[in-house]
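This is the structure, below, for whatever I ask next.
One protein chain is absent from this view; the other protein chains keep their places.
So, chain A:
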Amino acid sequence: MAVCSAYTTQSLNSTCSISTPAKTHLGFHQKQVVFYRRSSKRGGSGSGSGSSSGPCVITCSAGDSQTVVIGLAADSGCGKSTFMRRLTSVFGGAAEPPKGGNPDSNTLISDMTTVICLDDYHSLDRTGRKEKGVTALDPRANDFDLMYEQVKAIKSGVAVDKPIYNHVTGLLDPPELIKPPKILVIEGLHPMFDERVRDLLDFSIYLDISNEVKFAWKIQRDMAERGHSLESIKASIEARKPDFDAYIDPQKKYADAVIEVLPTELIPDDNEGKVLRVRLIMKEGVKHFSPVYLFDEGSTISWIPCGRKLTCSYPGIKFHYGPDTYFGNEVSILEMDGQFDRLDELIYVESHLSNISTKFYGEVTQQMLKHADFPGSNNGTGLFQTIVGLKIRDLYEQITSSKTAAPLEATKA
């Protein structure tokens, strides 16, 4: 497939006017190869195959074949939506459901990103699952073939009609059109379950919440609902656990980054779950992704920022960084235990972290402040989600610049 190079598209922006309308108006990818001569004495047109040699032939393929695909896996009620909002905010703009479409759509669209909820690929609706006695966690309730086909299509620049799973009614609604965005995020229970889909992902994240914390979060979420009691919440978690352990949990070994949330070690016998210990487990050797580190890459560091320069309130903050192995992979783990109480704690910590891919000093703090009302904004969950968001932005920029820098090799191949 011909790939358009950066210099040619930019210089062609004024002349290559055929390609962009083709993508937006018709909504599907047209693999037009348009030949233009720089001398502009002769107009170029017509579809051709291959590229001709010569210094002044520019090939331009309609459609953006540069969609970066990110996968985000987590159990329900585990902060995926918060993560999504932080991620889209890093890129700028707010993500909203598609205008004029199904109001119960799970899709979120912003300028740069489109977030697809993988629940839309359920093959069985709520009644179907009830009849078969199958949970949504079970692979039998999901159509992985369709998921693979559509993600592959979007990645290569083709718009698709994606089904909608209506969480309110529990039915599968008529499909909606998804146009290929610059960044596609697929979030749900099984982004890394199917091997083919896994290979399409440029970066994958798994949110691993420990049982105690999950219980505390679900209590917070559900106690406001009539009908729920501690017993019902507990029963719900217990009933889903076997399927979760069998199908969802194994995905964490494939993830490039795992955000693990555990109860704190700073307060002995704490069972409120307010203070959290969060570990960011980053796989080594992932293309375009360089792990965040403290002070010195590859060495083991324990750091308590509170002291003479910074005063923290109880229980304080504790950091740890070091290399490790995780399910047989080489990883670097950055860990934070405790809470931020004040702005200067946050900025102090940020100034000592390295490789966080910020564009200016204080960007992490600014992003955290922007969403101070989101859950986790005062502890490691918010901090690491924001950092991962910045790493994804960095990954996206690296991928797009490397793709545009290598068009000749692609066309020659």
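Details
As a convention for this text, a residue touches a chain if its C-beta (ideal position, glycine included) is under 8 Å from a C-beta of that chain, and two chains touch if they have at least 3 such contacts; residues count from 1.
Keep in mind that, in the parts below, contacts and distances are computed from a predicted model.
Name of the non-displayed chain as stated in its UniProt record, restricted to "CP12 domain-containing protein", "Coatomer subunit epsilon", "Mitochondrial ribonuclease P catalytic subunit" or "Phosphatidylinositol N-acetylglucosaminyltransferase subunit C": "CP12 domain-containing protein". Only one of the listed residues, A:Arg198, A:Lys370 or A:Lys403, touches the absent chain: A:Lys370. Set against the missing chain, the residues A:Arg198, A:Arg240, A:Lys274 or A:His288 yield one that touches it, A:Arg240. The omitted chain makes contact with just one of the residues A:Lys152, A:Arg198 or A:Arg221: A:Arg221.
The missing chain lies against chain A, touching residues 76-77, 81, 126, 129-130, 132-137, 167-170, 218, 221-222, 224-228, 232, 235-236, 239-240, 242-243, 370.
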